[in-house]
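Just one protein chain is left out here, and the rest sit where they should.
Coming up: subunit A.
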Amino acid sequence: MKSLSSLLAKTELSPRLVGMLAVLAAIWIGFDLVTDGLFVTPRNLYNLSVQTASVAVMATGMVFVIVMRHIDLSVGSLLGVLAMVMGVVQTQVLPSWLGFENPATWMLTLAAGLLLGLAIGGLQGYVIGFLGVPAFIVTLGGLLVWRGAAWWVTQGQTVAPLDSRFVLLGGGPGGTLGATWSWVAGGLAMAAALLAMARSRRGRRKHGFPLRPLWAEALVAGLLVAAIAGTVLVLDAYEVPQRAAERIWQTRGLGPLPEGYVMVHGLAISVVIVVVIAIVMTVVGRSTRFGRYVYATGGNPDAAQLAGIDTRLLTVKVFALMGALCAVSAAIASARLQSAANDLGTLDELRVIAAAVIGGTSLAGGVGTIYGAIIGALVMQSLQSGMAMVGVTASLQSIVIGVVLVLAVFVDQLYRRGREE
């Protein structure tokens, strides 16, 4: 046992990451046994990935917010109002200039949503950072204000149908990369991961720092490549039904479906968005001044200030970033449902906070990882989908998830205490 953990230490893989992946695996295998093999299927894992996307995107931003010792209770409502505004922009505002189904509509809609999200988040951040009102209160107010505003956008009317290109962001029919492009995306991800590892090793060798043993390096690289390849393989194994495939083929202007051709889903566009955002947010958090200051401020606000960091402006930026990520999630969520309703995102603030916290983000500030939050979101969604599949009632589902949240934080604290001694 001891030698195993010392071997693990040599790989420099975070024990917390290993632990979280083990929990996720246990949940998947458990539900698979209970449902007689219905859980770990390409179809269900595909659905799981698409259902997790919206919360996962917001959870990456929530990590920064919580690391800075703040909280954002308004993200669900913000998602609602942004989805409504984007719905109106793409179905009423833009068509009056560009006509319906213009290829630029989805981009302009998304840009408008991002700008509004930045502005609303920045406004909340200003009140928190410069006027000194606690984030809990400001965003609790925001939770009410933006949910109300979501209703006002259309006086409560649901906006549908949405622009046909915008809808692809949700990963519905046609909104996937298919077999070939999924492999291209997976290959790019592998190349990027291996390159980053090689660069880091070269840098450390140049300065004569201790290196991890080559076998550990190879093991980590192998695991990464296997994980990416496995994901693509599984999602490529989920076939699109013949009828739907014919329709997609036609709308893309490719004529009739060739004889014997089997169309597969592959990575959903929303999942690609999650992966790209996760990589960008990880780089921002670890390798930019902005990210360094977010973590430093969370660790010791006074020290950050004495080091010349403008923590008030930093607060504005972090909440503005959170707002922009809410816009991305709003696009994914409304696109998946192919409509925007004013109750979209209700209770998402709790899912997002829970994802970040289950993923190891400490409410005391200064500690949290992007990959943790995404795995946390996946754990939550797996539990929810699995229980629904088994036929657990909604009320029991929320009881279980609530208990899991508390348990996760408790175990995490035990682990932290164990490490400090």
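Quick note on the criterion: a contact is a pair of C-beta atoms (placed from the backbone, for glycine too) under 8 Å apart; a residue touches a chain by one contact, two chains touch by 3 or more; residues count from 1.
Assume contacts and distances are computed from a predicted model.
> Given the options "NdhS_3 protein", "Isovaleryl-CoA dehydrogenase", "Oxidoreductase" or "Monosaccharide ABC transporter ATP-binding protein, CUT2 family", which would UniProt use as the protein name of the unshown chain?
"Monosaccharide ABC transporter ATP-binding protein, CUT2 family"
> Looking at the whole complex, which of A:G99, A:G308 or A:G391 touches the chain that is not displayed?
Answer from the full complex: A:G308 touches the omitted chain.
> Would you write out the residues of subunit A that touch the absent chain, in ascending order?
Touch set of subunit A with respect to the missing chain: 203-204, 206-207, 209, 283, 286-289, 292, 295-300, 302-309, 366-367, 420.
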